[in-house]
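Only one protein chain is missing from this complex, and each of the others stays in its spot.
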Amino acid sequence: MFNHIVKRIVISIPVLIGITVILFIMLNVIPGDPVALMMKEHVSPDVIARVNAQMHLDDPAVVRYFRFIIAAVQGDFGVSYKLNRPVTSLILQAFPNTLILAFAAAVFSWCIGIPAGILSAVRQYSFIDNLFMGFSLLGVSMPVFWSALLMQYVLALKLHWLPVSGFYGFKYVIMPAIVLGWSSAGIIARMTRSSLLEVMRNDYIRTARAKGLREIPVIIGHALKNSLLPVVTIMAIQVASLLSGAVITESIFGVPGVGRIAVNAIQSRDMPLLQGSILFACVLVIIGNLVADILYSFLDPRIRHEMQEK
Amino acid sequence: MSGPQSSILQVNDLETRFFTRKGIVRAVDGISFAVGKGRIVGIVGESGCGKSVTSLSIMGLVPSPAGKVTGGSIIFDSQDLITLGSREMCAIRGKDISMIFQEPMTSLNPVYTVGRQVGEALRIHAGADKNEIRERVIEAFDQVGIPEPAARVNAYPHQLSGGLRQRVMIAMALICEPRLLIADEPTTALDVTIQAQILELMMKLRDRLDTAIIMITHDLGVIAEICDDVNVMYAGKIIETSDVFTLFRQPAHPYTQGLLRAIPSITTPGKRTRLASIDGMVPNLLHLPAGCRFQPRCEAAMEICCRREPPLVALGDGHRVRCWLHQKKGESK
Partner (left out) sequence: MTQDVSIECEPGGFTAPRDLENESFLKEVALAFVKNKVAIAGLCIVLFLVLIAVFAPFLTPHDPYAINLDEQLRPPSFHNWFGTDKFGRDLLTRIIYGTRISLVIGLVPSFISMIFGSVLGIVSGYYGGKTDFIIMRLADVMIAFPSLLLAMVVMYTLGASLFNIFIALSLVGWAGIARVVRSQTLALKEKEFVDAARAIGVKTRVIMLRHIFPNCLPVLIVMFSLGIPEAIMYEASLSFLGVGAQPPTPSWGLLVARGKEYLFSAPWVAILPGVAILITVLAFNFMGDGLRDALDPYMKD
């Protein structure tokens, strides 16, 4: 069991390294002279050369990469060009907010998605089914930024039920969480529905009925556990999409999280900050995938036994 | 054959139809038979003849909305099962009438232990407490011949072989001591040696519990082995009914005769003969032939067979056949 977990972790490491390489190439190697880009007025080439030497920016790329990695492993991601503060502290400060938002969105998506999926499956082809599946398709097709603005307009500006933006308490989490979690809820609903429908076609469901179980105990007792297993894998994908969506949601609702930092970093060409925040996000995704993977192995007795026998 | 007084199940003119996009399929088209107390009644026929649908109709498990029992009656315990609501049917299923299925590999829920699944039947119908249930499950496992029953109770289905899983299914079906067990091709998916063991087990249990069994199969060997009475089905209708000895010695219907001829025999005297088979194929239930359904494949077909469907006639001693060849001999049922 433990070996299995360790094996999974070990496999993730090359992927992580690959991500750092690609990120480094894209942010440091390709764009060209960062100093020249940073300077506002036209500065003489000597000054540029001097600053380059000072910041060790003229060393070969491979050297710079390893310097970056060594520093990164120690938790040092450089200093933000624009804000002049260590990237690491900026990210750590912003991270809890993103976590709260993402968690709230995830919980929202499960609480809405799973029951909706179950109801849709049990009442297949009915009005409820079409309604829920319609909503879920809508959720996947609505651009996050648009639904955010729409909600802001209706709920905050017109009805004054919720604050427009900011992040000072529970009320501030509601709209961003709903906006962020909406498309995930749709995906989960669809997945739960199709999974449940497929499970209900299995022979052991027929056996359960033949034993004299009423329909609801059949669904809850026998079908549900089997059908929720694939939905767990969705949780792995969720982390990535939640983080992507968080970028937009945080910007619109003024949530001081990692996503907003990333957007600001791009817009102000603040490379270290962008690098740090993107890398951070990727690490979160990898961890999320790992956790979901391990969780799935735990839940499915067939895989659990396979691992124990090894 | 037993008279109606001692039969626990009486099926009368049962009709089950499937409503598909391509038309209405009359999977079971007016069949009648009885199951006597403690008797093993076989229903034999080719794939698609309606035997499985018959068993599902009795249990009330016909997949709806596509399928529906549209006519006839199924009398059990002086009640017509067709008229019962789902709650009442649920009380009967697993307790008074049980069923086991063909595919032991997929008929058990992979995420629960077999002990829990077998005990569930007790939990629903007897409401016993956990310990009592566990004891009875172990006892049931023992009676169906599962070695080390106490340990096996905590096993998951994927840890057991096909034969063991089928024994678990039998334990599940019999733990509430039902009066009727419906077995839908229980040995088809198993090895021949296991097959023999399972059949023997079923006979033993019948002797002990006095449970009647409906044995559904396409294998005449199984019929010969354990059945007391036999119904032969073809294209949704019963075309011959008799006790097992009469069926094998004096088959009346050409189809039955063809089935019996098709059994290869090592002991046929003389040269080895070619395998006999019945020409043609089972009719498409959406496009049934006019008149007798077997007529296109029948060697003895007469003109009347193409025009009108033969009624069931009694040949004496409970032997009934649906064939124009025997029309003169008996009276209509």
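By written order: A and B. Residues from 1 in each chain.
Here is the rule we go by: a contact is a pair of C-beta atoms (placed from the backbone, for glycine too) under 8 Å apart; a residue touches a chain by one contact, two chains touch by 3 or more.
Everything quoted here is computed from the prediction, not taken from an experiment.
Considering B:V11, B:I40, B:L56 or B:V69, the position touching the chain not shown turns out to be B:L56 (whole complex).
Checked against the full complex, the candidates A:Q54, A:S89, A:S126 or A:Q267 give a single residue touching the omitted chain, namely A:Q267.
Interface residues of chain A facing the missing partner chain: 14-16, 18-19, 22-23, 26-27, 30-31, 137-138, 140-146, 149-150, 152-153, 157, 240-241, 243-245, 247-248, 251-252, 262-263, 266-267, 269, 274, 278, 281-282, 285-286, 289.
Going forward, only the chains that are shown with their structure count from here on.
Centroids of chain A and chain B (each the mean of its C-alpha atoms) stand 54 Å apart. The residues of chain B lying in touch with chain A in their complex are 59, 61, 86-87, 90-95, 98-99, 101, 103, 106-112, 117, 120-121, 124-125, 156, 158-159, 169, 172-173.
Contact residues of chain A toward chain B in the complex are 202-204, 206-215, 222, 225-226, 300-302, 305.
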